[in-house]
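Some chains omitted; the rest stay in position.
Lettered A, B and C in written order, each chain numbered from 1.
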Amino acid sequence: MSVEVIAVGGYQEIGKNMTAVKVGADVVIFDMGLDINKLKLRVNQDISRLHSLDLIEDGIIPDDTLMRDVDGKVKAIVCTHGHLDHIGAISKLAHRYDAPIIATQYTLKLIEQIINEEKKFKVNNSLQLLNPGEKYQISPYLVLEFIRSTHSIPQSVIATLHTPEGIVIYANDFKFDNHQKISSPPDYNRFLELGRKGVLTLITGSINIDNKSQVKNYSEIVAKMILDDILKNSLRDEIGLIVATFASNIERIQSIVDIARDSGRKIFLLGKNMDKYCSLAVDMDLLDLPKKSKIYGNPNDVDKALAKVEYKRDNYLIITDGHQGEHTSLLPRIANGKTPFNIQKHDVVVLSAPVIPTQNNIANRNLMERRLLGCGARIYPNAHVSGHACREDYRDFIQMLNPAHIIPTQGNLRMLSAFAELAEEEGYKMGKDVHVLRNGQAQVFDGGV
Amino acid sequence: MSVEVIAVGGYQEIGKNMTAVKVGADVVIFDMGLDINKLKLRVNQDISRLHSLDLIEDGIIPDDTLMRDVDGKVKAIVCTHGHLDHIGAISKLAHRYDAPIIATQYTLKLIEQIINEEKKFKVNNSLQLLNPGEKYQISPYLVLEFIRSTHSIPQSVIATLHTPEGIVIYANDFKFDNHQKISSPPDYNRFLELGRKGVLTLITGSINIDNKSQVKNYSEIVAKMILDDILKNSLRDEIGLIVATFASNIERIQSIVDIARDSGRKIFLLGKNMDKYCSLAVDMDLLDLPKKSKIYGNPNDVDKALAKVEYKRDNYLIITDGHQGEHTSLLPRIANGKTPFNIQKHDVVVLSAPVIPTQNNIANRNLMERRLLGCGARIYPNAHVSGHACREDYRDFIQMLNPAHIIPTQGNLRMLSAFAELAEEEGYKMGKDVHVLRNGQAQVFDGGV
Amino acid sequence: MSVEVIAVGGYQEIGKNMTAVKVGADVVIFDMGLDINKLKLRVNQDISRLHSLDLIEDGIIPDDTLMRDVDGKVKAIVCTHGHLDHIGAISKLAHRYDAPIIATQYTLKLIEQIINEEKKFKVNNSLQLLNPGEKYQISPYLVLEFIRSTHSIPQSVIATLHTPEGIVIYANDFKFDNHQKISSPPDYNRFLELGRKGVLTLITGSINIDNKSQVKNYSEIVAKMILDDILKNSLRDEIGLIVATFASNIERIQSIVDIARDSGRKIFLLGKNMDKYCSLAVDMDLLDLPKKSKIYGNPNDVDKALAKVEYKRDNYLIITDGHQGEHTSLLPRIANGKTPFNIQKHDVVVLSAPVIPTQNNIANRNLMERRLLGCGARIYPNAHVSGHACREDYRDFIQMLNPAHIIPTQGNLRMLSAFAELAEEEGYKMGKDVHVLRNGQAQVFDGGV
């Protein structure tokens, strides 16, 4: 029985992740995501009424039309976590396959929302919960297992497919963080066990692989430390105070909230995304907010909240996103004076998020920062740690799993090549047992481990 | 009575710090340091037999010959901490002045060593201890006060000169760190008090002022976190393990030691500098080592220790310096195979120090890293936090002190200019109340605060 | 009689140049320009109806309100060339002064256009022609002289003010180019003569001063060489062909035209700016176009011309601007498919202009390039040489003029500081005879040369 790894999306870019693994006649799809940078190039970002073929042509979702030529049947669609570059194309592509969508609870709820917002297609696939540490029989000889992992969103997993020819591991987007409050550390022991059992191939993300200044990921607890030092004085001063971060980074938001808990300031989580990700996290007991905190997603509610902050700015802490400076987000709108809250001299804005380095983001962010500075704000621009493993973490991972083959994914050619070079340092050889694929190509393993 | 700030050294470079403050006819000198980068350009780095005039011509020590034209008498030489760019020229210049050298205990001991090693000049100035928080009457109307501060060496202070015309603050090399184990946090309350009393001028270092990616300094506790994550596995594995850092960074060394304390590995602190700074710190109860730890400075002892490590590498943790890759240091010598200890595949080398970015250092460091990698080592290159305040820390400092004038020091023209721009954001104006001086120039304050 | 140099604008930025020189009771103003980058931050770029005080507050034009406190009378407004950062504020500020505007012919014509387009203020100052090499008596003891110079627009001059206290030279924006077709080389002999006579102060631009990779400016003939190699094949191939450059860079446009002259392709110069600068240059016999060439500025005409090109693309060469990617310019509009001409596979776009490196421009340009590439175009992005002197040119200039004092202008503090460092290499000392001013500050020379 041959195993075939088919690179559908994410092998020439960061984003629109989708990989199919075919074992005999059964196919399992891992992730169905958006290319968010490409999406942003469209003026109108609402894609709920667009057809998948148009989105494929624009490069926004994976080109899964090649699946027609795959001689097999899709048995499951597996999503490893709830970021849009991993689940955002579900609403456009999943209905073509008669297969359940399998994910953890937090991820499933986000998938449900996406399906509900979709206006073009009717997505009827069943949603199947699988918890970290649990297994699921996909077909007579295929078993899926979710392994506990850490990332920058709750309930992230590393997916493992047990096949007759050996184990296939799909680990796209993870970090090794031993100090998160919401998520337990990754299940290293299971990695070691699988390594001993025999891993046929590791399919692994490549983000940060060519970061030379940082070779091991920092824990979220480092971000909390840094934020604590920044916020300690600011919480006490008679100033306005805004912290911007990713709405889905519940661990980070928990850190901010915990730092501010005893400050006397009331916490407002503002904006559509904050509402989407945080309300869900609160409902699922993942995020623990002080009693008087409020989450507002509706624009009118947000404006009312901001009016209160304007009236007595040192009574509140605003948490929002918009750190990329997109014109329609709340923080840029505040910077542009388009909300009831006006930045004053000495107000503090903490950007607990990086600039995702596209030229557009850099320009938007820069413009926003200049406007905030123009109003007199103090900006702390980089109170952040990455959610992705770094070079030496990947090396640790390879050593733990000892896979027969490695297929790097989620990166452009330079990044995949850099991963191949790391693998060569660990004794692999490009073209022999580490494989750089392009979208649309496949790697076939005939022998097994 | 006029107050005059005379820029002797460190106003066109990082290093060879020396500032004179003349109040009426009395002069106080702050720091007498080396330009270490210039020193390294000399092949023979032993300067103990060289004449000060030659060293002045080579730009290695401050050109204090201009002091002849200063119409006043030097009453005190004040050193704020024990780094060579602040005390290294004492042995060449101090004997010209009939004045005591005033410093904290750890700094004084290091000054004593420098004076003892000097072979050209006889330095007989009295050494006067002043503890943080204490005052010292320098002349009928001049009082020196040491304020508790934090930096990357123990017992660092910010010096304050109380004059009839207002307070002069000399704060060259500091960070605001609230989480050090050995040093208590800076005395912020005293800064605020002085600010209310009336600061005539703040003379402040400028390092990190143009660092755009980091605007607030990270605490040493962040370095400890990062090191802890890196070392946790490495301490357990059957590999050789070396951590390199600045020998004078006792706080960092304490962190490393504490992380390794219960690992079962015996700690060797190796090299002349480790002996110099750490033995002193142990003697003064500043550094707390596990009982079985050893410090070896003598080359023979170092070699014997390394032979032991070679025999049973997973029984030891080596702490040394040499992170800049200078050919004569221990770590580069290990990398070049010139010691009894040979790096093997998977040995770990943690560089808990930055590259001080001269072209020479970059090349040396790069060469060393490539050789270590060539032997199969894993390198963690940047497990470090800076010992210097950043842009927003400087802003906090200005807001606390509210000085009438600001004179940035220790930096090239670009850095001093960048500090002036920060001051302008806080309401100062270059040429009016923030002053960019060149070595040899003076700023006179006639009116007082 | 004292000489005072007043920094009105351009001493903290690139742009909005304006310097006043007061000799006794007479004042001469040099340049009145816009800050084009600040202007672009406004959504609505038409400033013809705006009040000068608003534009001053937004930092778009120099804050000349300080001139009220200057105890003297403005006798002349001197503009050294026709770029907007030197003449663009004439329409907003000149009417406040009862003084003629003095410039060369090409510059005067552009000033006239600006005055005519102004809708808020009535500018009645007389326009006074002065040719390179000629002198003009401004007041009993002040004589203005224009010295031939080269830059990236025709009829650029270096202005010289002969005063009883010595010569003041205002040289803001120039390069030393000995190979231009339209402009003769700078009058080096006159520089040497003035140097021998005695220059009190040189006021000089600072652009390129910190360019480390290029220390001497390249001639326009180098740009022509490079363009020739790029265009030779492209002119012959059956493809569409666009060259984008600054509309005011008549020398460059002449080069492009000369390269294409015998290719059989008809030349279209398209866009409002091309019409503005090139039609004027043709009228003044500065620009020599082949007979069948056409200049179209009116949008309808431009569209008609583009429709012709669409029909038979290899019959035409389009010259336009828009190389910065501003959304309303022609080239970005072509890239976005908003004109009758559609880029096809293999069409060539030559960007004979740099990106003026603001974040906004970088993002716009990048977006435009990606869209052009998306259509299949080949892009040559950097077929350009700078119009500004470089470090060693400035050194040559200082050596020729041997001024008693130097005042760098047009740059942020870093650039002015870098110029001061260059001057220090030539024996000057900052604060003594090289002066870094901030907008609003003045430097007084009491003694004369």
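Details
Operating definition for what follows: a residue touches a chain if its C-beta (ideal position, glycine included) is under 8 Å from a C-beta of that chain, and two chains touch if they have at least 3 such contacts.
Just so we're clear, the structure is a prediction, and the values are computed from it rather than from any experiment.
Sequence-identical chains in the complete complex of this entry number 4, based on the file rather than the 3 shown.
Here is the rule we use: only the chains that are shown with their structure count from here on.
Remark: chain A and chain B have CA centroids separated by 42 Å (rounded to whole angstrom). A straight line joining the Cα centres of chain B and chain C is 47 Å long.
Across the assembly, chain A contributes no residue that touches 2 or more other chains. Residues of chain A that touch chain C in their complex: 41, 359-360, 362-364, 366-367. Remark: chain B residues 413-414, 417-418, 420-421, 424, 429-431, 436-438, 441 touch chain C in the complex. If you check the complex, the residues on chain A that touch chain B are 178, 212-216, 218-219, 221-222, 225-226, 229-230, 232-233, 378-382, 392, 395-396.
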